[in-house]
Structures are given as C-alpha cells and as structure tokens.
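Everything below concerns the one structure shown next.
Heads up, one of the protein chains got dropped from this complex, but the rest are sitting where they should.
What follows is chain A.
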Amino acid sequence: MCGLFKTPAYAYITARVRARKRKLIPKETYPKLLNMQLPEIIRFIEESEYKKDVDELSAKFKSIDLLEHALGRSLGASYRKLMDISRGEVNYLITEYMRRWDVWNIKTVLRGKYYGASEEEILNCVVSAGELHYPELELMAKKESIGDVIASLEHTPYYPVLTKYEGGMLNKIEDELDSLSYTRLLDAVGGSPGEKFFLKFIQTEIDIKNLKMLFRLKKAGVEREYVQNILITGGLELKESDLTRLSGLSFSELVHSLDGYSYWRSISDVVSDQMTTLMDVDTKLDAHLMNYASQISHYYPLSILPVLDYVLSKKIEVDNLRVIARGKELKLADEIIRSHLVM
C-alpha cells in the first residue's frame, strides 16, 4: 500500500530527471573536447547549457575561473531544482544527500573565518547546492568570527557538532561534520527495493571513503587511535571490526590485507607497498563507485535510483569539463587529463 502512494511522486520526479539527463553532454563528446584547443573548449562550454551561468558571471570572473564558477553554479542550480520539484520522501532523501554541500559550505565559511579571508573570497568558494541558500551563506560569510558563524547555525542539524569547537584548527570539526552527513543519510534511507540499492550505494561510498582515508593516513604513519576514530561506520564490506583491524596495520600490511574485498579488483594494478602516489588509487576507487552507481541506476525506474543517477551524472559532467579546461590551461599531459575523466 505504502509503495502505491509513493509511485506517483517518483513518477513525476523520475520523468523530470530523465528529461534533464537528456540535456547532459554525451560521453562521446569528451574525447573530442580533449582534442580541442583551449579557446575551442571555452567556446563549446559557453555555447552549451552553461551559457546562462557564464553570461551572468562574466562581469566577475574571466577565462577558466569564469568557466569553473559557472560550472559550480550550474551544478548548484540543478541540485536545488531537484529539491524544489520533489515532494515528500523523495525530497527528504535528496535533501539529506545534498547535505554534503551544506557541510562543504559550512567548512569553507569556517576556514575562511579562521584564516581571516574576506567575505568575497569566502563566497567565491561556496557552492550553493544544499539546503542552505546563497543569501544564508552570504549572511554567514558576513559574520565577524567563527563563534558568530556557529551561533547562526543554531537551528540546523550541524549545531550540536559545531558547539564542540574549542578554538584552533578546524580539522576535527570538519571530520565530524562530514561523518554526520553520512550518518544522517544512512538513517534517512527507507526499506523499499529502490532505496535498498540506494542504501547499498551510500554504504559503498562510505567504504570507498574509508579505504581512501586508510591509504592516506597509513602512508603518513598516523597512529592507530586517530585512524580508528576518524573512519566512518556503516559501510557495506568494511564493517566496524574490519575498520578496527585495518586501522592497526602498517601501510605495507594494509596493502596486503585488502585482497579479500571486492574493491581490490579495481585497485590491484596500481597498489603496491612501494607506491609513491595515492592519486591513482583515488581515481580507481572513484571510478569503481561511478560504475556501481550506473549499474544500479536502471534497476528500479520508479525509485530514488534514477534521481541518484542524474545527480552523479551531472557531477561527472561538471568535473569532466573542469578537468579538461583546467588541465589544458595548466598544460597537463593529455594522458593525465584522460586518466581523470569519468566516461
């Protein structure tokens, strides 16, 4: 019975996201963009769906900075549109998923205040894609101190975490905020078939976050207790006992103890205990998550999954365009740019 009530809401939102997805740049375009010169790429983006954002920001930014801000603004507007056109449970799930952008913005404002950055500098780094609207972010950026920013968030779910801030560096508060967004998301997902896959996706994302953190922290030789406290619980394969075990290992031991997990297949060719860079591991794990998302996106057409597919596809498009444009501007080798594209 419950499922029958939900279906019309999903029918509407999934029809809308399918229409929006059709407007996204097809995958075949990226190799062509990669062969273009920078002015051609700029022109392509300026004449695409991003024209409105480029035009509106052209007085404030120039060249690739203009493109990057236009891409970020378009991403924020697309996600906000999803929240506006969805109702009920769908809206609740989308809002919870988009809280990561709220966390991003809160972290940026706090960092800006900590560093003493100007209001303009802070606002140039926010992406208004979550529940917090741009005017609210503007008000936050206008605050005098970190304490004032925290006080202004009193009626948000982030306030209990923020009150733990005791001055100094923000890393612990940042990690707790990120952790909170995942915990809330896990709690928000219900038990319908589509949502079960959505939950699996979130759990996989948590596993991948944990794996990336384990690699980074173990390579830096961070002590076990710190690693254990920072890892996010609620993953799919990496349960709490696994995390406790893995956080006690050295980097070399960690590398050799991952072959039992499904993620190993994605990273085995770039992982070794002598590896000097972890960038390839990050890229491979990101690709693993995207592959999983595209696999499950068609399982239940009238569920949250097509919405998730659109959310991720839009993010991939923005990331790919930025990687190509920035990569060309910064004269990165085509192989490096290609290796970071998700196609």
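Quick note on the criterion: contacts are C-beta pairs under 8 Å (C-beta built on N, C-alpha and C of every residue); 3 or more make two chains touch, one makes a residue touch a chain; residues count from 1.
The criterion applied here is as follows: contacts and distances are computed from a predicted model.
**Student:** When you check the chain that is not on display against UniProt, which of "A-type ATP synthase subunit D", "protein-glutamate methylesterase", "ABC transporter ATP-binding protein" or "Multisubunit sodium/proton antiporter, MrpF subunit" does it turn out to be?
**Tutor:** Matching the unshown chain against "A-type ATP synthase subunit D", "protein-glutamate methylesterase", "ABC transporter ATP-binding protein" or "Multisubunit sodium/proton antiporter, MrpF subunit" yields "A-type ATP synthase subunit D".
**Student:** Out of A:112, A:130 or A:306, point to the residue that touches the absent chain in the complete complex.
**Tutor:** Residue touching the chain left out of view: A:112.
**Student:** Among A:189, A:202 or A:232, which residue is in contact with the omitted chain in the full complex?
**Tutor:** A:232
**Student:** If the hidden chain were put back, which of A:17, A:98, A:150 or A:217 would touch it?
**Tutor:** Missing-chain contact among the listed residues: A:217.
**Student:** Which residue from A:46, A:138, A:175 or A:237 sits in contact with the chain not drawn here?
**Tutor:** A:175
**Student:** Residues on chain A that touch the omitted chain in the whole complex?
**Tutor:** Residues of chain A in touch with the missing chain: 65, 68-69, 72, 103-104, 107-108, 111-112, 114-117, 121-122, 124-125, 127, 169-175, 177-179, 209, 212-213, 215-217, 220-222, 226, 230, 232, 277-279, 281-282, 319, 322-323, 326-327, 330-332, 336-337, 340.
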